[in-house]
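Missing here is one protein chain; the remaining ones are kept as they sit in the complex.
Lettered A, B and C in written order, each chain numbered from 1.
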Amino acid sequence: MADTAVHDAVAEHDDHGHATSTGLSNNKLAMWLFLGSECLLFGGLISTYMLYRGRHTANLGPDQVWDIPFTSASSFVLLMSSLTMVLAVTAAKRKDDRNTNLWLTVTAILGSLFVAGQVYEFTSFYREGLGYTTSLFSSSFYTLTGFHGVHVSIGVIMLLATVGMILKNRIPGDKAEVVELVGLYWHFVDIVWILIFTLVYLIPA
Amino acid sequence: MSRSVTQPEKVQPEKVRTDLMPIEPPDTRSNRPRLRTAAVGIGASFALASCASNAPQDTWAPEGKYAQDIHNLQWPIFLIAGIVGVIVFAVIAFVVVKFKDRGQPIPEQSHGNALVEYVFIAIPALLLAGIAVPTVATVISLSDTDNADCVVNVTGQQWWWEFDYPVDADGNICGFAPTGEAAPIITSGQMVIPVDAKVVIRGTSRDVIHSFWVPKLNGKRDMVPGRVHTWNFHANQPGIFAGQCAEFCGLSHANMRMEIVALDDADFQSWIDNQLEPYQSPEQGTLAAKGEQTFVSQCSRCHQVDGLTNADGELVVASPEQFVWSGAAPNLTNLMTRNTFAGGSWDLITEDRRQQVWEASSQRFGALYLEGVTEGTLNEIDLKEWLRDAPSKKPMYTDPANLESTNGKTRGMPYLALSEDQINELVAYLIERK
Amino acid sequence: MAPIEKPAPATTPAVATPSSSYGVFRRPVESTGWKSWLFTIDHKKIGIMYGAVALFFFLVGGFEALLIRLQLAGPNGTILSADKYNQMFTMHATTMVFLFVMPMAAAFANYFVPLQIGARDVAFPRINAFGFWCFLGGGLFLNTSWLLGGAADGGWFMYAPNSSIPFSPTNGIDFWGLGLQITGIASLTGAINLIVTVINMRAPGMSLMKMPIFTWMILVVQFLLLFAIPVITVALFLLMFQRNFDATFFTVEAGADPLLWQHLFWIFGHPEVYILILPAFGIVSEVLPVFSKKPLFGYPLVVFSGCAIGFVGWGVWAHHMFASGIGPISVAVFSVSTMAIAIPTGVKIVNWTMTLWGGKLTYTTAMMFSIGLIVEFTIGGLSGVTHAVAPSDTQQTDTYYIVAHFHYVLFGGAIMGIFSGLYYWWPKMFGKLLSEKLGKWNFWTMIVGMNLTFGPMHIIGLQGQPRRMYVWTEARAGEGFFNLGFWNLVSSIGAFILGAGVLLFFINVLITSRRPERAPLDPWDARSLEWMTTSPPKEHNFDVIPTVGHLDEFFHRKYEDRGEGDHHDFHQVATAEAILAEQEANAEAHIHMPSPSYWPILLAFSLPVMAYGIIFNLLLIPVGAAIALGSMFGWSLEPHTASAGDYDPPAPDGSAELEVSTHG
Partner (left out) sequence: MSTETAHATEHDEANHDHWSDLSYVRLALALALITAIEVAISYKVDELGAVFLPLLLGLMLVKFFSVVLFFMHLKFDNRLFSLMFYLGLGLAVAVYAAMLFTFRFFGS
């Protein structure tokens, strides 16, 4: 019989609270759903790259253009931004606005540094002759890392906007939750880079 | 029950309505399972489709080994599907009549019955497992393209097929030793193969994806640019088998047809020898001789005629890659040995002749086909229309104003502004290309 | 809309007119008139708009289908040029799939999911509105291509490289790709929104296994959308970069493999077909029990089979590529996995039949459409199984036999389900019953029409006629009973009968909308929560959020079981009117609904602006981006409820706590 098959999980439903059936926040659930969906987006881009990574013009393959030390450094920067992000989240949970803002700002700076590194990397590849349309390898590389870069940039904007809104006290609802949501997004962008760094840069062609 | 190629010797004026024949005509090839009749008895409309009909692309009328393999797999499955369908409909009909509201009390609010549910999961699961096994076996066996008797390279492009018979290491073509000097044969529209041989095509495309499909001989296989796909053909008897490009490939996808022509060994040998005969210029002073000049000036930049020389005696080599986006145009060396043109869309032969060829018995077929197109059987109307203005006959992207995206190259044959005189000359010239 | 203090029974609150201004942009607060639609975030209004626009696109897609059938009625048709024909079937399929069936499901989901789970709105009402405007914007954008140089002409799966510039130099495919990206945003945001709604906003007591089956199927569909949309997004981006920025993802000369597109498209495309059918399955699973006076047979199994279909649907995409040369191993694997899908689908057919079995069946129009679905869908499903047998599919693929299959599952499945839903829920949405008499005519012309249209396509296909041909020729038509000429004509005649059938629905709507009678509160003796409120429901849906104790809660409030032990004996103990009256008597004192907003529509319309920019003039992109940024900014600063000052006279306590959690 259906009715007893699953334990009734609905939380007490008070009249004026934000109670939800599961007791979980709508926003956080939505964010995780969005990240689940993003897995298929980046999966598609990574697969395209994996399929086409070997298809390039004679002297402009991964082995020729990569600058591993530089990329390692910028990967390190992004990884550390995950740390500062998590520090912002814990600060927000302590309702410590000052430190929240501090760490959010540091995270945004690290993120911008990463994007700047990517811009530098792209231009130096470009100077070596690797344009967007040079080869399948270059198109799929720029598309994948470009999408990631756009995600980081959006993240930076979100971080700064959050800082601004905390300063002006314009956040509707739960401040700590907003910081946490931005954090989830930010970490996701970081884990995508963890994949990209290894799969794209470190595995030899 | 399906159309048999073995038909009365004399060519009949009306078509033979095999679909109306009470008894199955003598069938020399396969001992087709009796169950077939039962399938029809079930009355599933699918099964009915196996009945007689002479649509040239009937997928239920195999004429060769591979198509037969598919057919042996598909008819029982259609039968099963039909039976399942009939049962479902019968039950629904029963329920709808039986349980109509006639004022009965509110029924039991029962939520289900585990036994019923599991039984009805188990039955389809078993049925499908039963279907899966022969399916996988057939997939594997059909994909075996080793040990070919004959290899043909097939290239699709917008909107016609090119067939190229390579010369193998032993100097053979398609397993046959040419009487004269061996050279690759290049033709279009009709693929000629020896009967009862395993013919493997190596297929690709020069532009977009096309699909090679001759239903009576095998299922279809896509021809993808940048890839070479192999696929088997086998014909039981001499005859002509209709096919059609089956993957949407742009404007004239509907006009991209082809045929496979199966000839017995002797006939196939003469076909090869004929294809390889050296070029002969038309006799001086004839209309055809004028046509040769027109051809050199107007047509040979795209179309190759092997052995053709210009006024200075130099060999004329076509360079379609400069004018056509796919980089090729049909080779016209032996145009009149085929009986259709422009992607198999129009006949080179007259309507009557066409019927004779298509309905010829397997014994007579080879001789008829090898006659090719003659003065008397030429379908001048369509050919002339083609030369007058090809794009208005077959939709193609050849408008000079819109060739920006293809670097000025056409997709298909352009309008050439020929005069009626030139057209007549060209036809006179082309009729000799055999 | 205004905060409602102790709503008066069955009346809408007094209209609030805005007077004071809220910065430059005064908050819209109208609850009637065109503005109340344009800026609404009420899930029911949004649902109705989804439905109206979708039905409009149904007429457009149907009109295109009729032109196709007109062209193919005889050999060498001359109604359409080859070029126009190619645009026609591409846009017919795109319109039907993306602009009719998907949004129509969104319409029902929007309207009924919150009602069925006893909620006052969806979790994110503003995002909901945003989704609708994206769909409308994307759909209109897509169709403007007809006027701006020609529509897309590559077929609805748009295989590469035929979709590259040299082979399709007009802007049609750019419109197609960008338009689908925009409607894709609608689907993705809608998916997140509805999943959160279903998971988090159920009425107290409604566990997942007490949820109405329609809501369940919608939940599964939203998960499919959530994961399938990003795949097509990737494909469309690659296509856009290929066409507009000279990338070479599908350029064979550069070493590309055109099969990449096919994989990406069908990884999306196959889940997509279940996205199209599962809502219809959900509707049917609601309608059959109501008109059989029995609960759904094997509810848990129907739920699980729905989940299974959704899940297995991810492992079968390459059955669309059996002939494309993916190699025998892949073909064998996908062939078998495809067959597996018939099992959970079979479960549904069996359980529906068993629901009818032993019931007390009344043949209303809604019921007839549902039974019609069982029959017609089964035909389509069984031909699907014959495709799953890969070797025989190499004879069938790209022929009319496939066209027959998917119209039987789509028209005989999705559309039958949708019409069943329309007839069933119409009185709930508009307070008017559609004419049953006209409804029967509607049903029978559609059934006859569809079988005449699509039935012959089985024959046409098995006789070897490929699809997507702007003409067919006598030379390949054959003679005898199965000749193509006759059956093509039958199919075309059928299409017009079908068209007449579809028109009857609209005529029915027109006629009944003029009649004064209002529908009874519970015309069908229904079983689920959406019927436990007024028709149409009040803006806040329920005066009291119901507490749920049963699957089929409403039925159990109306009927009492006087049986003993395993023996049940149901007697009606209450009427819908009585239950409603009791609710109204106990209405909650403070119900605060979120207020309308300008930002969703503004943000949505920045997208087509940017899309036109990509096609015609890059300068439009910053313009669109500016609108987008501005509206996102406004959006994030906007409180959920209009402040008191937005009303005239100022509403009391407008910024109070929300009853429902609504962070849009």
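The working rule: a contact is a pair of C-beta atoms (placed from the backbone, for glycine too) under 8 Å apart; a residue touches a chain by one contact, two chains touch by 3 or more.
Predicted, not measured: the structure shown is a model, and the values here were computed from it.
J.: Please identify which residue in A:Gly36, A:Gly131 or A:Gly146 touches the non-displayed chain.
T.: A:Gly36
J.: Quick one: say which of C:Met201, C:Met240 or C:Ala318 touches the chain that got left out.
T.: That would be C:Ala318, which touches the missing chain.
J.: Which residue, C:Tyr85, C:Phe132 or C:Phe227, contacts the hidden chain when the whole complex is considered?
T.: Residue touching the absent chain, from the options given: C:Phe227.
J.: Just one of C:Met88, C:Met104, C:Ala254 or C:Ile267 touches the chain that is missing; which is it?
T.: Answering carefully, the residue with contact to the hidden chain is C:Ile267.
J.: Tell me where the left-out chain touches subunit C, residue by residue.
T.: 199, 207-208, 223, 226-227, 257, 259, 263, 267, 314-315, 318, 325-330
J.: Give me the subunit A residues in contact with the hidden chain, please.
T.: Output for subunit A: 6-7, 9, 11, 21-24, 28-29, 32-33, 35-40, 42-44, 46-47, 50-51, 68-69, 72, 75-76, 79-80, 82-83, 85-87, 90, 93, 183-184, 187-188, 190-191, 194-195, 197-199, 201-204.
Heads up, the rule we're going with is that only the chains that are shown with their structure count from here on.
J.: When the C-alpha atoms of subunit A and subunit C are each averaged to a single point, how far apart are the two points in Å?
T.: Result: the chain centres lie 32 Å from each other.
J.: When the centre of a chain is set as the mean of its C-alpha atoms, what distance in Å lies between subunit A and subunit B?
T.: Once rounded, the distance between the two centres reads 53 Å.
J.: So how far apart, in whole Å, are subunit B and subunit C when each is placed at the average of its C-alpha atoms?
T.: 40
J.: What are the residues of subunit C that contact at least two other chains?
T.: Residue numbers touching two or more other chains: 255-257, 299-300.
J.: Mind pulling the residue numbers of subunit A that touch at least two other chains?
T.: Residues 2 of subunit A each touch two or more of the other chains.
J.: Would you pull the subunit B residues touching subunit C in the complex into a rising list?
T.: For subunit B paired with subunit C, touching residues are 15, 17, 19-20, 45-46, 49, 51-60, 67, 69-70, 73-74, 77-78, 81-82, 84-85, 88-89, 91-92, 95-96, 99-101, 104-113, 116-117, 120-121, 124-125, 128, 131-132, 135-136, 138-140, 142-143, 158, 207-209, 211, 213, 215, 218-222, 224-227, 229, 242, 244-255, 257, 325, 395, 402, 404-406, 411.
J.: Under the stated contact criterion, what part of subunit A meets subunit C in this complex?
T.: For this pair, the touching residues of subunit A are 2-3, 5-10, 12-13, 15-16, 18-22, 24, 26-27, 29-30, 33-34, 36-38, 40-41, 44-45, 48, 51-52, 55, 132-133, 135-136, 139-140, 143, 161, 165, 170, 172-173.
J.: Would you pull the subunit C residues touching subunit B in the complex into a rising list?
T.: Going by the criterion above, the answer is residues 81-83, 86, 153-155, 159, 161-162, 165-169, 252, 255-259, 292-301, 323-325, 327-328, 331-332, 335-336, 339-340, 342-343, 346-347, 349-351, 353-354, 356-363, 371, 374-375, 378-379, 382-383, 385-386, 388-399, 401, 455, 458-459, 461-472, 475-484, 559, 561, 568, 570.
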